[in-house]
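Below you will find the structure I want to go over with you.
The other protein chains are all here in position, but one chain of the complex has been omitted.
Showing chain A:
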Amino acid sequence: MKNREYQQIDPQALATPTPTPPPRPLPEHKPRRARRRWEVFPGKNRFYCDGRMIVARQSGVLPLTLGLILLTSGLFFIFDCPFLVKHLTSCIPAIGGVLFVFVIISLLQTSFTDPGILPRATPEEAADIEKQIDNPTGSSSSYRPPPRTKEVVINQQVVKLKYCFTCKIFRPPRTSHCSLCDNCVERFDHHCPWVGNCVGKRNYRFFYTFIVSLSFLTAFIFGCVTTHLALRSQGGNGLVFALQASPASALELVVCFFSVWSILGLSGFHTYLVATNLTTNEDIKGSWSGKSGNEDVGNPYSYNSIIKNCCSVLCGPMPPSLIDRRGFVPSDDSVQTSPVEIELPAAKNDINMCTQGTKGLLETASRSPLLTSSCPQAKPQAVLEPLPEIVPEPPKTPHKHHSHHRSKAKQSTHHTPKTSNSSPRPHHSHSSRRKDSKNRDPKFSSLR
């Protein structure tokens, strides 16, 4: 049984070529200390401060973002401010300081806040959904089961809710599955490599504050440095003399010149999205723009008033985090849940789960209530038995991920790197399809 061997890797099984490993508890069960839920979280996230902070697994570009901001602002305060305070006004470092604080705090909040991750379905819930899905033809003939959708009418618009094979739920409206974080995120906007996290319902307002304050900061620094160099080169000294006197200003000028256009563009774009109550994902897919020629399509979530849209997106109530990061995993469930969650990494690669695998889940959920709690050892075996039917297949690009790939590819047009305006679009969509094996590629491709 392939999956059983994958789980119960222990020296005895490896040394002796026995087909069935000894029936002993899983290694996870060894430590007796209570574990927090973030330790068994199935998505690809990292947690700090004992679950208080959450980031995507790849936060590679976040240090670069932080570094650039700190470097440019630092050089500004050290080299340009003294001159400007002497010749102009002391308000300049004050304004710069306020903007700098806004940028750093909102960046850290965007990066370390749960974007609105939806927890995965419990086995009973998944089984209940399976029962409700009417699929009489089955998928024994076809290679992969048909994409499951459910239609709802929202504000006289027909909206399709798709079934997420990884999370085993019907995604609520405006929710999308992020392949990088391997989570369904509510009101999914996009996955931002610069902040190292998804941007969704809970952290969109932080993200918006970040890009708006950053555009003010870069414009402010650019203006101040230009003024500084202009003042220095007065009196017949020339620009070269000014640059020699203050070489740091040259670096700041270059960084700010290339950043200000992209950041200002991004802020403008997101202001448009906020005013029309759209997400980047929906805008790129053209969900409500009537691209299919249907004149009646419109955004069903918009309040049809710019002010009301802005207020609801930016000043609306702050929803709670749905994933309980710091709660403790119940000790009687730890034996039951850990096998299921260990299965998930194997199943994660197989996005198109065989119907046999989900039927096995059905059997598991139906069987588990009957098992009495006096026999915890029997539970892992019962849980494991039907699951080996899941055959890990080579990762394929499922239907549901297309929107994310397109959004990532398109997002590169707005997230043009600070140092160059290259457009790495084709590389983006191809590299992001390689899911687990090459995790670093998507972020590096954005820098090419």
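We adopt the following convention: a contact is a pair of C-beta atoms (placed from the backbone, for glycine too) under 8 Å apart; a residue touches a chain by one contact, two chains touch by 3 or more; residues count from 1.
Going forward, contacts and distances are computed from a predicted model.
For the omitted chain of this complex, the UniProt record lists the protein as "Golgin subfamily A member 7B-like", which is one of "Protein TIFY", "Golgin subfamily A member 7B-like", "Histidine-containing phosphotransfer protein" or "EF-hand domain-containing protein".
Summary of contacts with the chain left out: across A:Asn45, A:Thr209, A:Ser249 or A:Ser262, the touching residue is A:Thr209. When the omitted chain is restored, the residue from A:Arg187, A:Arg232 or A:Lys285 that touches it is A:Arg187. The missing chain lies against chain A, touching residues 101-102, 105-106, 109, 118-119, 121-122, 124-125, 127-128, 131, 152-155, 159, 161, 169, 172-174, 186-187, 205-206, 209, 300-301, 308, 311-312, 314-320, 322-324, 359, 362-363, 365-367, 369-370, 372.
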